[in-house]
Structures are given as C-alpha cells and as structure tokens.
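All protein chains but one are shown at their positions in the complex.
And now, chain A:
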Amino acid sequence: MLTAPRAPAVPAFRLMAQRAITDRAKTLIDGAVKQNDLVVFMKGTPDEPMCGFSRAVIQILQMHGVDEITGVDCLQDPEVREGIKEYTDWPTIPQVYVKGEFVGGCDVMVQMHQSGELHELLVKEKILSAEPEPELKK
C-alpha cells in the first residue's frame, strides 16, 4: 500500500489564493488606511487620474476644499488592485477611506456631495479645518 506523499506547503497556499488578497497587499492597504486621515484607492494619481470614476472622486474632494489628497494607484500594483476589493468587500475602484472607515465609491461620494453629507463628514472628521459653510441649515 502506498502512503500519500506529504502535502507540501504550496497547495495550501494555492487554496488560500482563491481569496484575492495577499498578506503583502493587506499590509500595504492597512498601512495606507491607518496612516492617512483620508486616502483614495484609485486608478492613476490625484494629479493624473486614469479613469473617469477616480477623476470624479478627486474632483468632488477638491471642490470641497480638500487640498492634499493621498491616493494609492491600484494600477501600479495588481495585488492591491484585487486586494482592495476584498479588503473592503466592495467590487469596484475608487474607494475612499476617512479616518480608517470606508466612506464609499464614486456613486456614494456623488450622492453624499449632493445631499450635503460629505461636507458634514469632512468637517466632523476634521479633514476640513474651518467651516466656510456654503449651505445654510437652520
């Protein structure tokens, strides 16, 4: 009778590989989320977005007066590009994090911009220091 050969470490890793996120990507994403008050996982950079949805998110943030936006260019790193989808359990890029919390993708940002929620959030989380309040609420 033949004894089954001992399973090497590789197949176990392959099983894990069904999950899209690698340890390396998780560390990178975790770091970016925790070290920045606001970070955008996007295609391209804030100065040069490579996708209309990423561009829209950057433009909305700039419109609200967020001057320095930290972006993580997912096109530069396939592991982060796939990993961020699982990390957030959100199927698309861009993704915006504020103070470690996922805020939304492009559509959510547009809706929050239109409703005034985004301004509220940015002030509450002190991303915007003062409050040059454009909308009157009394």
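The rule we apply is simple: a contact is a pair of C-beta atoms (placed from the backbone, for glycine too) under 8 Å apart; a residue touches a chain by one contact, two chains touch by 3 or more; residues count from 1.
Just so it is clear, contacts and distances are computed from a predicted model.
Participant: Missing chain, UniProt name, options "Brix domain-containing protein", "Putative checkpoint protein Rad17/Rad24", "Ribosomal RNA-processing protein 43" or "Bola-like protein": which is it?
Facilitator: Answer from the record: the omitted chain is "Bola-like protein".
Participant: Can you list where chain A touches the absent chain?
Facilitator: These residues touch the chain not displayed: 53, 89-92, 102-108, 111-112.
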